[in-house]
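One protein chain omitted, others in place.
So, chain A:
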């Protein structure tokens, strides 16, 4: 396992793409978060909603860059034929796959932490004094939102890795991942049946997972924060299992 991990780490480290994608992810996340907090009508009594959630809105775009990173880790190898070298060097495909997943997790954890902390810091700088009480990291729900958002980004990365391993084509994989993330919330807006709408919000990887950012009005949410993140974890696990199985049984 260690050599496989080392190999994956070398691959991700020595290509310019992943680093730029992570930097881009951090920049885009912080930029969107800052933009959102600065245009929202915030007064001393708050912003008419969950301030923490507002200041972490950048993950809407950050997750897309995480998805590219994750997809390229595997489908880039299929595109260039590198996958055959990888699997020759590490013939146990489960090990090779696990090494990729762990390396990705590490990279996204670092990048995600910087992006999320940057967003919170930007929120504290932008928002009026009283409003930023909600953005203190010593506050339990805020800490849960910050930590949970990093976990959410990791899970989106793993989901994308699983989908990309199963689909192998990068454009199609990224289309499927972004479709899973963005289409559910749009679809649930047009469903007029409230039960079905709530069900869609419960099973959608993005809507459910981002309940981890909620710090107020928890009782009005369709899911509790951790249960919501659990739904995203379920999607990621299903994608990883499907990708892993297909990697095992198919020719590379």
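Convention: a contact is a pair of C-beta atoms (placed from the backbone, for glycine too) under 8 Å apart; a residue touches a chain by one contact, two chains touch by 3 or more; residues count from 1.
Here, contacts and distances are computed from a predicted model.
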Identity of the absent chain, which is to be given by its UniProt protein name, from "Nickel import system ATP-binding protein NikD", "ABC transporter permease", "2-oxoglutarate ferredoxin oxidoreductase subunit alpha" or "Methylamine utilisation protein MauE domain-containing protein": "ABC transporter permease"
Touch with the missing chain holds, among A:15, A:110 or A:183, for A:183
Among A:88, A:138 or A:192, single out the residue that touches the unshown chain. A:192
By the contact definition given up top, give the residues of chain A that touch the hidden chain. 36, 39-41, 47-49, 54, 57, 60-61, 64-65, 67-68, 71-72, 75, 79, 169-175, 178-179, 182-183, 185-187, 189-193, 196
